[in-house]
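Note that this complex is displayed minus one protein chain, with the remaining chains in position.
Right after this comes chain A.
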Amino acid sequence: MTNSATALREPATGSAGRRTGLLGRLRQVEPVALVWLVLVLLLLFLVVAPLAKLFMVSFETQDTGAFTLSNYLTAYGRARYLDALVNSLILGLTSATISVVLAVPMAWAVSRTDMPGKGITWAVVLGAFVMPPYLGAIGWILLAGPNSGVVNQLWRAITGAEGAFFNVYSFEGLSLVIALHSFPLVFIFVKAALDLVSSEMEDAANILGAGTWTAMRKVSLPLVWPSILGAFIIVFLETIALFGTPAIIGIPARINVVTTQLWQFFEYPVRVEVAAAYAMPLLLITIGMIVVQKLMLARKGFVSQTGKGGERRVIKLGPWRWALFGWCACVGALSVAMPLLILVQASFAKAWGRGVSLDNFTLRNYQLLLFEHEMAMTSIWNTIWFSAAAATLAVLIALLVAYIVNRRLVPFGEALGFLAMAPFVIPGIVMAIGFYAAYASPPLALYGTAAIIIFAFTARFLPIAYANSSAAIRAVHPEMEEAARILGSGRLHAISRVTAPLIKKALLGGWLIVFIVASRELSAAIFLVGPRTRTMSVLLYDLSEAGNFEVLAAFGGLLLLITLVFVAIGMKLVGRDFMLRRS
């Protein structure tokens, strides 16, 4: 108050006096406060405004903007639209369940037992995580198309049966294909939790007469129950927000889901209002799930880490270790090896159904993409630089927020952290529609620009960057910074010279993860791209319309190649498990 009063009186005292006054005032303002303000504005722009706009638009009449409830009536007025919602819910639950079934034994085996081939298991999880889900879907169409799919052809050849062994164009097919690319999330969560459970808990059970199986079932798994539940919810949310796989498999399988229905509301005339109204329950479901999670975990203790450093021994499984390894190998074959092999074969084929033979071999698909398709190369470049920009922005924002929150530099810092984490529970496609509603039109007129896609990616993956940065910051005790500050260093100087170098690796890991998931993102991009800003995933989707799987496979191959280059860089610089470390 005194300060501002001085500042107000300042002009009368001449320029020299003013300078000291202003400087004096600025010196009072910690730079942190300015950073905080900028962060608040950024988070409002990236997270709050699009969602608020979406909420408002859902009550608006098109053109006039008058208040109405009719959008909700239109959105829920038809049985078909409701069916899509129900389909999405069942699909989400099914895929999440399959993911848990696939991943929990793997996580337990890798974390607690003497199972052989842990390195391969890691590679499987990483491979399934890196492969874009729609690419896996295409691989599975080639594998399990009811008539021409390799698996079904083999089945018929061996058994002489008429029918198909597994039809990918079905609800089971759709949920399995989705689960095969979501289970790594469960693995990462559950393994991280199991790593903390010390053997003494299991020992106690053993002493009381429980065998390995009972101890695992009654002690180890219940202890990591929160992480299983958390991972289940995340897979559920990822599934209901997925657009590519349901469009590619769901249409032939006659399964309409929320995302494909949202897409229909964007048909002429574009009904953003109805789409917004239709998206609202997704947010409610999300909130509902989190409440359920809280209730299920309430009033139970899951403490597995204590002050006494518990010993952790591997459990000897005897012959059972091969059974577990078989399970991991099986998941690996289904999720990575088989789709990848068939995609590579198709990408060099004239017609994928004709199998491997010299007269079916061609380089045409690659030639078309690399030399004749003007947009293919542009989209590769777009993908790389949009993802890099989004990753940089996300890590930067996340780092600053994490620092402010963890060092308690401002009051209500937790609110910032909450905003940074919020997109985690917002389906990507809802986020994209929010961005379209809020920023596509003038005054900002960002539609079709690189900026809108970069911002959408930043917002969508901010939580990953935040979780990463927050863990990194927490790992650095403030005393090191304090030492620097005692020696006369300013806060920003201390951060840049002491803290930043200490967490450099972790940040790089976070950057790469955001880069990789952004480079394959489809549902957040599909409503925002313009003619020159299409990404590889969107171009892949455009190409998939005509069902030309050979070219698609070749393009998918290029996308994977680029991703692998970045994964390799990450492993080299950050460590082998950088993608899967849950910190």
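In this section, contacts are C-beta pairs under 8 Å (C-beta built on N, C-alpha and C of every residue); 3 or more make two chains touch, one makes a residue touch a chain; residues count from 1.
Keep in mind that, in the parts below, contacts and distances are computed from a predicted model.
Enquirer: Which one, "Carrier domain-containing protein", "Cytochrome C oxidase subunit IV family protein", "Extracellular solute-binding protein" or "Threonine dehydrogenase-like Zn-dependent dehydrogenase", is the UniProt name for the chain you do not see?
Expert: So, among "Carrier domain-containing protein", "Cytochrome C oxidase subunit IV family protein", "Extracellular solute-binding protein" or "Threonine dehydrogenase-like Zn-dependent dehydrogenase", the name matching the hidden chain's UniProt entry is "Extracellular solute-binding protein".
Enquirer: Please identify which residue in A:P116, A:G417 or A:G448 touches the non-displayed chain.
Expert: Answer from the full complex: A:G448 touches the omitted chain.
Enquirer: Could you tell which one of A:Q264, A:Q293, A:T392 or A:S489 touches the chain left off the display?
Expert: If we include the chain that is not displayed, A:Q264 is the one touching it.
Enquirer: Sort through A:R80, A:K294 or A:H477 and give me the one touching the missing partner chain.
Expert: In the complete complex, the chain left out is touched by residue A:R80.
Enquirer: From the list A:S58, A:S227, A:N256 or A:S335, which touches the chain that is not on show?
Expert: Checking each option in A:S58, A:S227, A:N256 or A:S335, the one touching the absent chain turns out to be A:N256.
Enquirer: Which positions on chain A touch the chain that was left off?
Expert: 80, 145-149, 169, 247, 250-252, 254-256, 260, 264, 266-270, 272, 350-354, 359, 368, 372-375, 436, 440-442, 445, 447-448, 527, 530-532, 534, 542-551
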